[in-house]
Structures are given as C-alpha cells and as structure tokens.
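Up next, chain A:
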Amino acid sequence: MSLVHWYLLIAAALWGIGCYGLIRGPELLRRIIALNLMGAAVFLVMVTLAARTEPADGVLHALVLTGLVVAVSATAFALALVARTLSEQA
Partner candidate 1 sequence: MMAWLGGVLLMLGLLFFLAGSFGVLRFPDVFSRLHAVTKADTLGLGFIVLGLGVLQQDWQRFLLMLLIWGLVMLSGTISCQLLGQYGRDQTRDHEESAE
Partner candidate 2 sequence: MSGDFWFDALLGVLLLVLALATIQARQLAAAVMLYVVFGLMLALAWARLGAADLALAEAAIGAGLTGALLFSALARQPKSITPPVRAGKMAPLAALMLCISMGTVLGWTLWQLPLQPAHSQLPAALEQLGSSGTEHLVTAVLLNFRAWDTLLELLVLLLALLGTRLVAAPEPAALQHWPLARQWSIRLLPLLVLVAFFVLWRGATAPGGAFQAGALLAAALVVLRLNGQLPMLSFGAWWVRALILAGVLAFLLAGLLSLWLNWQPEQAVQWLSWPLPLAKGLILLIELCATLAIGLTLTLLVVGERKELTA
C-alpha cells in the first residue's frame, strides 16, 4: 500500500464522484464543478504516475499543466454559457 497506490485509489474514487455529480447534479453549475472534479481525478492519476520515478517525470507534469489550462478555459466558456442561459430564463 505505497504512496502511489493510495493516490491512485483516491483518483479512482474522485472519478466516480465526478461522474455521479455530472449525471445527477440538478443545476448546470454543479455539473461543471463535477466536470472539474473528473479533471482533477485524471490529473491526479497522471501526477501519481509521474511520481513513480525518483526525479518525478517532468514530461507528465508539463502534460498536466497543459491539461490544467485547457480545463480552465473550457470551464470559463461553460460558465459563461451557464450565466447566459440563466439570465435568459430570468
């Protein structure tokens, strides 16, 4: 039960929670948060895989950094869409 296995299990659980939130979450905002949780789970898997080698695998860290910025811009776009749909309803 090393550090790597523990964080991989946490990532698997996070993925499950994120999927549940995406499927069930009533409000749109909650589904976007659930998407971010799923993203966090995937990045946790990648960073834990990078931590297996002694000097942590910088290539994977760069990939996760790219993924993080992509996730933020996608979230910003989704939130702008949610804000517009909500103000249309009001």
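The rule is short, and it goes like this: a contact is a pair of C-beta atoms (placed from the backbone, for glycine too) under 8 Å apart; a residue touches a chain by one contact, two chains touch by 3 or more; residues count from 1.
Criterion applied: all candidates are chains of the complex that A comes from, given by their letters.
Since the model is a prediction, treat every value here as computed from it, not as a measurement.
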Tell me which of 1 or 2 touches chain A in this complex. 2
Listed in rising order, the residues of chain A that touch candidate 2 in the complex are 2-21, 23-30, 32-34, 36-37, 40, 43-45, 47-53, 55-59, 61-66, 68-70, 72-77, 79-84, 86-87, 89-90
